[in-house]
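Partial complex: the chains shown occupy the same locations as in the complete assembly.
The first chain written gets the first letter, and so on, giving A, B and C; residue counts start at 1 in each chain.
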Amino acid sequence: MENTELWLPTLITKTPQDGFELAIKLSRMGVKSTQPNVEILKKLRPVYSEDANGLLASSQIVALNFQTISAANNYWR
Amino acid sequence: MENTELWLPTLITKTPQDGFELAIKLSRMGVKSTQPNVEILKKLRPVYSEDANGLLASSQIVALNFQTISAANNYWR
Amino acid sequence: MENTELWLPTLITKTPQDGFELAIKLSRMGVKSTQPNVEILKKLRPVYSEDANGLLASSQIVALNFQTISAANNYWR
């Protein structure tokens, strides 16, 4: 990632739902860091969101990142 | 997710079975957040539930989320 | 799951082998909860058990659920 902007200062969130949103953000950044070209990304976007298998693969990445964030937050117990 | 409704206040559930139901809910929300358009989601739905591979991929996401929720609940020991 | 029957009262089992059986049960319930229609499930069944890729995907879900159950049981140490 050439991006030097600060976008992930912490994994700690106030609520599980905020943590879930962060998991979605992490998943998007993972894709973006592998393919930084915005034009190509735009072209591929429909596969993630309009193709069932791509959508399921995206959701699996969200689930993995939510595992990380939930543990980081000590599961908001 | 543009959705600002509170749908995930906690990962803590009373029983393992309630935790399993929450894992299913999380899995659905993961898909929904990647494709918020309800019309497109409806069109893709049969793939998750009537195509064997899609169904297995969905079940794998449920298993990942159940890992998270079970740990959050200290495995209901 | 419309099912209100109690089928998962605990993740605690007496032996690792009982835990493995529970992992298999969890995997089946995950599929069932995504596709509650028994007729459709029956039609898809051969894919999980007679198609090599479907069988491997099913086995992977069992492995994920066995991770959860093993940790819940403190690995039966």
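Criterion: a residue touches a chain if its C-beta (ideal position, glycine included) is under 8 Å from a C-beta of that chain, and two chains touch if they have at least 3 such contacts.
Just so it is clear, the structure is predicted and the values come from calculations on it, not from any experiment.
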item	value
Homomeric complex, total chain copies (3 given)	6
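As a working rule, only the chains that are shown with their structure count from here on.
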item	value
Distance from the mean Cα position of chain C to that of chain B, given in whole angstrom	16
Touching two or more other chains - residues of chain A	none
Contacting residues of chain C [partner chain B, same complex]	1, 6-12, 26-27, 29-31, 33-35, 37, 40, 44, 47-48, 51, 53-54, 57-58, 60-61, 64-65, 67-68, 71-73
Residues of chain B touching chain C in the complex	15-17, 20-21, 24, 48-50, 52-53, 55-60, 62-64, 66-67, 70-71, 75-77
